[in-house]
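Every protein chain of the complex appears in place save one, which is left out.
As written, the chain order gives the labels A and B, with residue 1 at the start of each chain.
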Amino acid sequence: MDAGFLLSFLFNTFFYFSILISVSVGLTLIFGVLGILNLTHGAFYALGAYFTISIFSYFTGTSNPVLYTILLIVASFSVGVIGMLTERLLIRPVYRLAQEYQLLLTFSISLVIYDIIRYIWGVMPYLHREFFSSLGYVEIAGSIFPLYYILLIGMSLLSLLALYLLLYKTKIGLLIRAASMDKDMAIGLGINVKMLYSLVFGLGVMLAAYGGALQVPFTAITLGMGGEETNMAFAIIAIGGLGSLKGALLGAFIVSLVRALGVFYFPELELVVIYLVMFLILCVRPFGLYGKYERRV
Amino acid sequence: MNAPQFRRRRVTIYMLMLLTAIILTVIHDFLGPYWSYIVMYGLTVGIIGLGFNLLLGYNGLLSFGHAGLFGIGMYTVGLSIRYFNIDSLELLILLAIVVGFLIASILGYIASRLILVYFALFMLAFGQIIFTLVYKLYNITLGSDGLPITVTKIFNISFSSRAEFLYYYYYFVIIVFILCTLFMWILVNSHFGKTIQAIKFDDIRVTYIGIPVHKYRYIAFLISALYATIAGAIYAPLAGHITPDNVSFVFSGEIVYLTLLGGMNSFSGPIVGAFVYTLIKVYLSTITEYWQFVMGATLIVIVLLFPNGIMGLVGLASSKFRKR
Partner (left out) sequence: MSEPKKVGRRTFLNYATAIVATGVIVGAATYLATPKGATTTVTVPAATTTVTVPGAATTVTAPGATTTVTAPGGKTTTGVPQGPLKIGLTTFLSGPSALEGSHAEATAELFVEEINASGGILGRKVELVKVDEAIGTDALIKAVRKIVTEDKVEFITGLVSSGDGTSLAPIIEKELFVPTVYSTATTKALIEDVNPNPKFIFRASNYDPMECIAAARIVVKYFYPDVKKVAGINPDYAFGRDEWAIFTAALKKFKPDVEFVYEAWPKLGTTDFTSHISALLASGAELVYSSLFAGDLMTFVQQAGPMGFFKKIKFVDSVCGSIYSDLKKDWFPEGVLAGMRQCWWTYPPNFPFREQFFKKYFDRTKKYPIYTGIGTWQGLMAFKNAVELGYSLLGYWPDADTIAKLMERTMSMMTPVGYRYCRPEDHQTVGNQIFGVTKHVPEYDFCQLDPLYVYPPEEVTPPPKVKTLDWINSW
């Protein structure tokens, strides 16, 4: 095992980790604050990717990386707004119902979104190459690393930082955390919890869309994309603990490590290993590694 | 317990089932091979629905992994035919039941201790593991190409062609369906069934009465899993060819859908839902490719406005009728 191999292995793990954290942090945030397991996450991930590639297509010919980065964020933001609307219109009515209904509702919304994507964007794959190729690559220790991948890692980490700052250093972050800890008390104190819920849902969705958008420069965007990443996100938050941000990070790390190992050493069974890990953790610690103990309803 | 209303309902159910069996038998020759196939498919899916609803409607537990259990039934049959050359139907189904029982008993031990969201995730993980295993172990299961299923003997009677086999298989499926429905009916109306429903409403109170909630949940899980396995085992000879498609998360979603469509708070809901879903699917796939959209949209409408599904509507309508 030489330095080049080790470097590229670590890089791979970190790279996949960066793709996953966006999605899983969004998912766990929504669960932590709203108490809903958001099954629409994958659909918004895909929507983010499609939005981004459509926006990019208006700018073919230019290859200014800064421009593309901004467009990416704009696209994710727009999808986040759509998420907020969805929450306001469709999900809010079911808060007072039992959890089964919430799960079912988010499940059905995801089906609808997938077919809307199919209707608007059609069935053929989409590609956008300029952004990626405009950045070039670096060579370290005999292995080649495209600069975009490094940019992606950076952007993921930045978004995490931004989220952290939002939640822990701003007033709104304080309100959100308050509402997640004790909803009724927060209402009692005069906080507009409904508005907060919409906001958080939109934020979570934006993170998911962001994850999808980041894929655009180097992946063929097709129907059914994001299925694997979404399943991974569920595995991650199950492993790390629903509602826990720290857990999401740890879970993402574990999953990306296991996947990288899987592809290198067990190419036949790559995906099974991840689900096995998820399964085992649910057996032993159903609340995940950092999950909060919940009263049985 | 033997109040006139209750007795009337019990009699009605038995009569209904008898009537269904008779109608299905009588129309068989008019259906033609394609529609017989649809009926059989509906019955099979109805069996899973029944089992699934034992957990959802009667127990409040949403499982997104029942396709995995269905897959265990299917692939036990498929692999037994391929590697052990077993030819007779009843033996295959028996094998599937045994395997399903073993797996479900281990699974249920953990599953019955989990509450809603975690239960859903757990079953999701399980379903995905079975799916990925079936898909990836190409050398054993032939992965996404699937396994061909040829069954030529039922109770030692041989059939000369597949068409003939399917003709008589129709009756076999009806019988299995009736048996499953009867058993489920007796179960949910028994002491066991009432306890399960009580657990759904408030499990802490039930624990205080001294009832071992775990045990009841465990048994309910086991039975639900067995129903899915049996349905899978029945489905294999019907389809003639099994693939991982029916073990996927998508299929789990469809099971959830049909149960809700029919009404999760009624006994016959899943059965009604199974048939309606089969018909919708067949019909819609010829006029639109946006089947997912319709499924999602109708499900949204159901959750928001008609949480009790079709049978809920029927119930409302009939109670209005009775008021007069």
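FYI, a residue touches a chain if its C-beta (ideal position, glycine included) is under 8 Å from a C-beta of that chain, and two chains touch if they have at least 3 such contacts.
Bear in mind the structure is a predicted one, so any value in this text is a computation, not a measurement.
Novice: Looking at A:73, A:98 or A:178, which makes contact with the chain not pictured?
Specialist: In the complete complex, the chain left out is touched by residue A:98.
Novice: Pick out the residues on chain B that sit against the missing chain.
Specialist: On the side of chain B, residues 32-34, 37, 135-136, 138, 142-146, 148, 150, 160-164, 167, 201, 239-243, 245-246, 265, 282, 284-290, 293-294, 297-298, 301, 305-308, 316 touch the unshown chain.
Novice: Which residue numbers on chain A touch the omitted chain?
Specialist: Against the missing chain, chain A presents residues 4-5, 8-9, 11-12, 15-16, 19, 96-98, 115, 118-119, 122-125, 127, 129, 132-133, 137, 139, 143-146, 148-149, 215, 218-220, 222-225, 228, 259-260, 263-264, 267-268, 271.
Keep this in mind: only the chains that are shown with their structure count from here on.
Novice: Any idea how many Å lie between the Cα centroids of chain A and chain B?
Specialist: Centre-to-centre distance between chain A and chain B: 33 Å.
Novice: Show me the residue ranges of chain B that touch chain A in the complex, using the header's touch definition.
Specialist: Residues 56, 60, 62, 110, 113-118, 120-122, 124-126, 128-129, 132-133, 136, 203-204, 249, 253, 256-257, 260, 289-290, 292-293, 295-297, 299-300, 303-304, 307 of chain B touch chain A in their complex.
Novice: Could you please specify the touching residues of chain A with respect to chain B in the complex?
Specialist: 31, 37, 90, 93-94, 97-101, 103-105, 107-116, 118-119, 231, 234-235, 238, 242, 268-272, 275-276, 278-279, 282-283, 286-287, 294, 296-297
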